[in-house]
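Take a look at the structure set out below.
Shown here: the complex without one of its protein chains, the others still in place.
The block that comes next holds subunit A.
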Amino acid sequence: MHLDHDLDETFPERHTYSAAPKGPDGTRRALRIGLGGPVGSGKTATVAALCRVLRDELSIAVVTNDIYTREDAEFLLREAVLPAERITAVETGACPHTAIRDDISANLEAVEDLEDALGPLDLVLVESGGDNLTATFSKGLVDAQIFVIDVAGGDDIPRKGGPGVTTADLLVVNKTDLAPYVGSDLEGMARDAKAQRGELPVAFTSLKNEGGVKPVADWVRERLTGWTAGPT
């Protein structure tokens, strides 16, 4: 209940600074998907692979949240997964989770600047800096979030749960090709993830392999279909 509901009538835009589905001109804005997860699990590699698979069918832009360098943005530029003007980096002051959850203003501006500069987009990927298992995206910043972990980080991570593993719209377990070498039990991970997440989906990926990102790309396409068809 808003005690200052009279202000809502005078300033209807006050609740729409974050992620209102439609802009002032009535056009539907891009679907915003966040990618979070621990350091080294393959977030940037997933973003790169998604861009390569989807860039011919969708208009895409990427916001990276590097913790103390521009390395993630530069990796994407070097790999030329998208033209340079479609990739932008946000600085997070040693606190990556703050920039995606508690104070999303810099990320919102980065997304809006991309939309202003590039015209209508279909998809904006917001990649968090590597963080801990509690880091999740604010609903004011993204419409859906992917949490990326990997088998080499320990096969007990799905069992441990935490907001990222438990609540993300898609859990990606990456580097399945390494499982035999690090003694990770993929079936156990799937079982634990199911116990933590119920019906929420889990994708096992090996980005080293041809087409390895397909399960994630398919999920993104599905979300996009739902987004485009969403309530007007």
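As a working rule, a contact is a pair of C-beta atoms (placed from the backbone, for glycine too) under 8 Å apart; a residue touches a chain by one contact, two chains touch by 3 or more; residues count from 1.
To be clear about the criterion, contacts and distances are computed from a predicted model.
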item: Name under which UniProt lists the unshown chain, selected from "Urease accessory protein UreF", "Glutathione transport system permease protein GsiC", "Transcriptional regulator" or "Chemotaxis protein CheW"; value: "Urease accessory protein UreF"
item: Listed residues A:99, A:126, A:168 or A:189, member touching the removed chain; value: A:99
item: Missing-partner contacts on subunit A, residue numbers; value: 7, 10-11, 13-15, 17, 67-70, 91-95, 98-99, 102-106, 108-109
